[in-house]
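For reference, the structure discussed in these notes is given below.
Every protein chain of the complex appears in place save one, which is left out.
So that you can tell them apart, the chains are marked A, B and C in the order they are listed, and the count of residues begins at 1 in each.
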């Protein structure tokens, strides 16, 4: 071809830990035994939280809930590398991220029970509230990164979103801003193969989501999202790069939404049992367990112990969540503006 | 690197006619002498239209006007390949496209003088009115393409936009729709290096705009937009591909906005004389002229003749535009809905 | 005649219109195989295939933008936006294009598009799933706004909306989807856009509402004699004549809506009366509305929404006046 070639790209995929629990030692990040156990415990805690949320929802004690089942490694593995000084802009399916960062668990239940007080992050944690309108929070992440850069704060900003979110215009504008201003932001996509009933292949005709980053002049990489070591390594590299001021990275974590979209959805209407069964074999927790067993880090009693501990933590969180006084109707008015307007003051007299 | 490579891309650039008027014969599309002369005459007509518009604006006979100076080859070359059955969704800086398609020239002046009647396309021409909100019309193109596909109409839909438009969220959503539904749409970007005062390099960190197409799973190509043969060939191939139902193509035409953004802008505030001078050497009309001269298709008398003819056409168009009765105030109401509402009927009594 | 709820009535209208006219197509998120998150399009994908019941990527501006192109080309798209709160990313396409293309092209292109979307509170759903932003759309010339309140009218109004030559925003009160069943005839019938209906006649007070609030109002007026209740049904353009007639008769008007008070659609109704029918009014025009706050999450939503008590209090106030 006599035409000129202007640019060329390659899209890479990182895998370290396979479904049998074996690792590629050449890629394995350095993690102490304690760190690996901590990760494992967070995976178990996340799954315990999730199962309890579904139970509570069935009993009418929570509202509609979005399960994280199957996505725990993506969430724990990535959040594991985040520092207190970093800022995080989640979507709505990141309970494992909140928990890894130490967000008060009872507040998560409070939120899912329909109480916005659950969304008030503790002072020492720079995590934004759950974001319902899909794709919109990535721009806030870019903005925070811009502010951090302006203030010379050597932090990273991390934002989470799903495969569906990549179709929204705001995704595009956020990625473009990040590229143009070389912002310290790490975009983490939980590609769980589904956006409610739309499969990934019909969300976009691109073969990978990772390749979308090149449209904005920065790097995208695909990871096995059920491989906690790949997630950890990929996000750690990206976050450190961001903290060094070397610009954004896009990480596509390929994982799977094992349950329905939410408790209000019935995934059997639109996807095959076989697909779900196939992904069960790639379970992120099982995989880490097999690895740990091989390394002598996992035993039956250990499993029992951490399951029991998780259960206690979750029991306690539910108890606290459910013993909180219901919000006062006046609460509706308190946070519209710093000070209520004349009209609001009049309206508040109804209570 | 032990990681897997999932995909790789190369971004190509097509050039045929160089600034000295020499062509790469291996790439030269087959065009008769008459066709080439027709193209040249449309370039001259476009430039004559443009210069007159600027003069009229200075005299207060038009409103703010957006010049196409320097972009004529991109416009004439691409529109030259469009059939009457195709649909076209322009932006606002495509007077050369309208004229190549045979749009009544007096209506263009009427529009720029602030009369929406100028935007009513003749029955046999499927061109949409000028679109002011940047980037939004690409979605209409995708939608029309979807409808054509549904109706099994073997047509192509062509949409034009600028480099700035590639930053808008609607650009992203339109490209994604086109990819997912494999729509018969050709996206033509007039990358004229500037979006008002923002240079292309700060519009996006991507090295080319063409590469953005790969984020949506289809092909993007860069052309020398001042090279009418490259534009013609690139768009012809893409349009024919679309008509055959083989999906979308994105064409980045690299050209230059020789004048200020509009008559209300002063480009000397933000860009260097040197840059403008450099681009003068790449003038798209000069280049074709040199080629034609070499081929014996151009002579001084010929030039005089077509300049004179263009002037007559433009004189006539201006005369017609300015002799049209001003719109009646009631006109405001006529096209809000198919039938005016009760309230509108009451309001119309004011006139 | 079958007893249908609103989901079924709307589904029936869609099915019949698609059978009647091959240019009618449906598009949106999860409208196909999944039948829509509220199952409003259930069975249509099976019946009409994926070319006519189109699952789109997650992109609201995209959905409405391509719908506009489809409509201009000659189809009659019925686009579903999953919740009205998710029309916000698509407002530019509605305001700048759907509502203007007829005007901008001087009638050469039109936009016979229906945007169906659930609206309103009372279903204990997450943020942005319970919005009532109808007033925003009523302010934009070029679009019509329809809000059915019962299955029977939902079907007739939707058929009219699909056949209307201009874009229609068709707001479906989520709380009503499965709340009421009533007889809904099969086959063609329409209810004209721009016409209100008197649900209950009376001489003392006029209560105006639409969608889900109509039922709150009907609950509130139980046991009250001589109260007139108007179901507005089309908000833009609204039926001034019916409103004036009723106001002239009763001299007392109460407007009830879910949206925040300030600049809600109640303001327009009230201002219209204050401008053109003030002479007949015996009392101030009252508005019972949502408060001027962000719609709260489920724990407080019942306090936000107008209640039977608040409506009754307004009725007492207006009578005492």
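The criterion applied here is as follows: contacts are C-beta pairs under 8 Å (C-beta built on N, C-alpha and C of every residue); 3 or more make two chains touch, one makes a residue touch a chain.
Please read all numbers here as calculations on a predicted model, not as lab measurements.
Remark: the absent chain touches shown chains A, B, C in the intact complex. Touching the missing chain, out of A:50, A:72, A:94 or A:173, is residue A:173. Of the options B:50, B:153, B:168 or B:227, the residue whose C-beta touches the omitted chain is B:168.
Listed by residue number, the positions of subunit C touching the unshown chain are 61, 85, 88-89, 91-92, 95-96, 99-100, 103-104, 127-128, 133, 135-136, 138-142, 236, 259-260, 262-271, 273-276, 278-279, 281, 283-287, 292-294. Interface with the hidden chain, as seen from subunit A, comprises residues 87, 89, 116-117, 119-121, 128-129, 132-133, 136, 138-148, 150-151, 169-170, 173-174, 176-177, 180, 334-338, 341-344.
Considering the complete assembly, subunit B touches the hidden chain via residues 63-64, 92, 111, 113-116, 132-136, 164-165, 167-170, 195-198, 202-204, 264-265, 269-270, 326-327, 329, 331-333, 335-336, 341, 343-344, 347, 350-351.
Here is the rule we go by: only the chains that are shown with their structure count from here on.
Taking each chain's centre as the mean of its C-alpha atoms, subunit A lies 43 Å from subunit B.
One inter-chain figure worth recording: subunit B and subunit C are separated by 40 Å, centre to centre, where each centre is the mean of the chain's CA atoms.
Centroids built from CA atoms put subunit C at 36 Å from subunit A.
Looking at subunit B, residues 169-170, 173, 176, 180 sit in touch with two or more other chains. Residues of subunit C in contact with at least two other chains: 57, 59, 61-62, 89.
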